[in-house]
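Only one protein chain is missing; all other protein chains are in place.
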Amino acid sequence: MIEKELICVTCPMGCRITVTMEGKEVLSVKGNTCPRGEAYARQECVQPMRILTSTVRITDGTHRVLPVITEKEIPLEKMSEAMSEVREVTVSAPVEVNDVIIENIAGTGVRLIASRSMEHI
Amino acid sequence: MRHYQAVIIGGGSAGLSAAVTLKQNGIEDIVVLEKDMEPGGILEQCIHNGFGLQTFKEQLSGPAYAQRYVKMAQDLNVEIKLNTMVTKLNADRTVEYTSSAEGIQTISADAVILAVGCYERSRGAINIAGTRCAGVYTAGQAQRYLNIEGYMVGKKVFILGSGDIGLIMARRMTLEGAKVYGVAEIMPYSNGLPRNIRQCLEDFDIPLYLSHTVTKTFGKDRLEKIELMEVDEHMNPIAGTEQYFDVDTLLLSVGLIPENHLAEEAGIQMDPSIKGPYVDDSYMTSAPGIFACGNGLHVHDLVDFVSLQAKRAAEGAARYLKNPKDRGETLAVKPGENVLYTVPSCVHPSDAEENVEFFFRVRKPMDEGTLEVTSGDRVIRTMKKKKLMPSEMERVIITAKEIATLDGEVRISVKEANA
Partner (left out) sequence: MYDVVIIGAGITGTMLARDLSMYHLRIAVIEKENDIADGATMANSAIVHTGYDPEPGTLKAKLNVAGARRYEKICSDLSCHYKTVGAYIAACGKEEEAHLDILAQRAEEREIPYRFLSREEALAQEPSLSANVTKVLDFYTTAVIYPWEVAIACMENAVNNGADLFLNCPCMGIEKLEGSYIIHTPEKDLITKTVVNAAGTFADQIARMVNDDPGFVIRPRRGEYYILDQDVKPVNHIIFPVPTAAKGKGVLAVPTVYGNTLIGPSSDYIDEPDDTGTSAQGLAYVRTNISKTLKNIPLNRSIRTFAGIRPASDHADFIIEEDAKNPGFINAASIESPGLASAPGISQYIINEFISKYFVLKEDPEAVHTRKADPVLNELSTEEKNALIAKNPAYGRIICRCEQISEGEIIDCIRRVCGARSVKGVKKRVRPGMGRCQGGFCEPLVLNILARELGISPLDVVLDSPESHILESENRK
């Protein structure tokens, strides 16, 4: 039996969570202040998952680049694969917040969406 | 001269929240003055997630969070003047602004809310020796170049200071193909949120050098090398601990300071512990009818608290506008043992209608401590707290009823357990 100390990254509260494990099985989760914390801790011990935020090239917009975000966490190990897809995308203004930019990023089944609207100029 | 019920200086997270709250409280004739070409303030370049959990119960990026408030403001017909820089504020609540569209205009208001944000400490304020070549940026500057303008500032990066923007940029630049060699923090503990140490540094194996600082920069045209040294308990570099990193970029994330030019020029009393205006429980400054909130008052850890505080300040302004009475004697609220500062800085016991939430920060990390609020010799409140960190803002609510009973100087302190 081992104890693992984690910092929950689900929200900025940054709860300190203690996970007790037997092999690969999670026996208990303590220190979380919400159910998402428990889910995070269990997942973190198996496969760390993270939100990816980045930018994509946008033409004719207020700025050169448009901020984007994955709708849900994706596996940490998929980050660099996801980034190479992000780098290849160009969209054109106007864009609405939550517009889908990549339907299935890095084969994770998660959508990459615009995290703001941007007008055409 | 155009007269408004309220003028809000700054259209970022604090200003938008204040504007929305004023409208919701029936204050209709208001204007927001914003220097940038779009509302949202610094949130527009904070494209990472983590915003809005308190306010919207959702994980939003900075721009998405801002957009929610912009939408609310638009739905309530808030007038926002963009590309408009406030060039002078007077204690009589006249405000001078400058814009291409209108030239220089002076307007007056019954209430002014300062929601001006903060700026980053620069290299000059921390005195790193060496050349003044290109390649040294504040973390926020590099963030703007990358997330708004779409340019990378460099590929071999070192970061001085473990402030959150620096940590966020460590991850962001790593994902963009840069090599981040490390983050140095002069204190023996991190100044960023623990979650950012985890997901921005540990996820990418970026070393955090605690009790270290960058002592020298090298390079004629562009940065070529930095010198890193360990520091002793007085923060002086220890000879013989020099390490060198061949980097083209040094990001500084060494602190934020409330932007207080306007308030100082207006003769508003400043609180040196927060470097922002001295405010009472309604967020009114020493100038009647001028209120302050957000990072222009004191630097927050989370944008949700900025919005929340701006809401309180706007509620205070709305109450003042409806009934600009003398609220009687003030009683100072001061930081006690292990506490760096408290906001608000004073209360009015003879006019205690609302519960007051105090924001404060501890001076040093503590595993366990007891929060204590005292008035004179009397203990008003004690509360056990775990894992206290200077990087995280703490809050404590004192009820209106309790405030009415206060009779001696109020102190908020934290007694460290086992100390």
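For clarity, chains are labelled A and B in written order, and residue numbers in each chain start from 1.
Keep this in mind: contacts are C-beta pairs under 8 Å (C-beta built on N, C-alpha and C of every residue); 3 or more make two chains touch, one makes a residue touch a chain.
The shown structure was predicted, so the numbers you read here are calculated from the model rather than taken from an experiment.
Screening A:6, A:26, A:49 or A:65 against the full complex identifies A:65 as the residue touching the chain left out.
Only one of B:3, B:261 or B:378 touches the chain withheld from this view, namely B:261.
Only one of B:54, B:108 or B:122 touches the absent chain when the whole complex is considered: B:122. The missing chain, though absent from the display, is touched by one residue of B:77, B:100, B:323 or B:418; that residue is B:100. Annotation for subunit A: contacts to the undisplayed chain at residues 55-57, 64-65, 87, 90. Along subunit B, the points of touch with the absent chain fall at residues 35, 83, 85, 87, 98-104, 119-120, 122-125, 127, 129-134, 138, 140-141, 144-146, 148-155, 176, 215-218, 220-222, 237, 248-249, 259, 261, 264.
Operating definition for what follows: only the chains that are shown with their structure count from here on.
In this assembly, the C-alpha centroid of subunit A lies 26 Å from the C-alpha centroid of subunit B. Touching subunit B in their complex are the following residues of subunit A: 6-14, 16, 48, 50-55, 57, 62-65, 67-69, 76, 79-80, 83, 97, 115-117.
For subunit B in complex with subunit A, the touching residues are 37-38, 44, 47-50, 53, 59-64, 66-67, 146-150, 172, 175-176, 193-195, 197-199, 203, 301-302, 387, 392.
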